[in-house]
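Worksheet: the structure to be examined is printed underneath.
What you see is the complex with one protein chain gone and the rest in place.
Showing subunit A:
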Amino acid sequence: MLAARASAARSASRIARNFATVVDTAGVKVAAVDNGEPTSAVTFLVKAGSRFESKPGVAHALKGFAFRSTSKRSFLGTIREAELYGGVLSSSLTREHLALTAEFLRGDEAFFVDLLSSFVASAKYTRHELHEFVAPVCEAESAAAFANPATRALDLAHLLAFRAGLGSSPFASSGTHISEVDVKAYADSVFSAGNIAVLGTGIGPELLQKLVDQSLGSGLSSSTAPTSSASAYFGGESRIDAHGTPETLFLGFGTVGAPTAELAVLAAHLDPTPSVKWSQGLSPIAAGIPVGTSVKTVLLPYSDAALFGVLIQGATAEGVKAAGKAAVTALKAAGEVKGEELQKAIKKAKFTAASATEGRDGLTSALAAKVFGVSTNSLDTTLSSLEKVDASAFSKATSSLLKSKPTYVAVGDIKALPYADELGL
């Protein structure tokens, strides 16, 4: 068996870089790329993120139910068998997608694809599993996530920026009451034909199609998937009291529609993360950051909206305020950037876009965008669209961004942290 695997890996490594084509199999879209990796990964990507949820917290609970008992095998059986094969099972939830992933050695595809499809098609959602395992884990996950002030600030920023839909958090707030009936109803609606994509890396597309067809068959319901109304941007200001954590500010803006190249260039232009260790970086914000304060640009693209902003964290409220002022000044002056400066930002944005597709996660998210028809862009078109950004388009995009109402969140010592108007927003 080992010898067979080794030879499979060798022959696969001879195959040049492939591009995935999307095929409809058993009601789901299947796409796979085999670049000759020594291991394979299969992801069932479901449009079941928190923006689609029917009741707050139900998407998080469904994520918690991943790999629990199905009509085919029990929870314990799933874990022990996966361990015997040396595979890794994981689930993750974003605002838009629920991803169920199995990573395993080449040659074990049949078992892991069957495991993933049996969860999608026939999970049991029992009451005792919810109370004994899922609810406590969800509670702990939320508590851990919200203990981080940056996560908390971004979560609240989404709520202010997009309200319903994208505003709903992938973390259930504590005390949320979810019953197994709610989870089952949500699962039935999202695990339907046309709402699931199967993405493979390190596995041939024909093989994956065959396995999905075998294991899923006609197991999917044809119920209509939940839809989320198109995102709209609102903006607003909010403050949360917190102690013992870094003082945190988020100031940003949202855009509606597919994320543009100009926004990526703006993020690259402002990002003060230095390219060389122990240096200050050439970003216009970098000079104004006091010691002990960190500034990061945040660009979170979604299918029909994007949240762009600056996340500032520091030990003292004064430091955060100074860095916030520097960030707002730089943001307002960004429109006049041209020539060398702009080219530098474009290069940085291009590198970020290109290096994001390097790893397995990047490859999967690129495939996901393609499969769900969000963007048919390959890396080349993304890079060329970044290249096409010129000074006039950039300054127009920046000024229109600044015209909208800002999203402003302060987490920490709310008596000392500045208000949005104090920073000049």
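Quick note on the criterion: contacts are C-beta pairs under 8 Å (C-beta built on N, C-alpha and C of every residue); 3 or more make two chains touch, one makes a residue touch a chain; residues count from 1.
The rule is simple: contacts and distances are computed from a predicted model.
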{"item": "Candidate names \"MIF4G domain containing b\", \"Complex III subunit 7\", \"Ribosomal RNA-processing protein 41\" or \"UDP-N-acetylglucosamine transferase subunit ALG14\"; UniProt protein name, chain not shown", "value": "\"Complex III subunit 7\""}
{"item": "Residue among A:S74, A:S174 or A:T273 touching the omitted chain", "value": "A:S74"}
{"item": "For subunit A, the residues touching the chain missing from this view", "value": "1, 74, 76-77, 80, 84, 127-128, 131-132"}
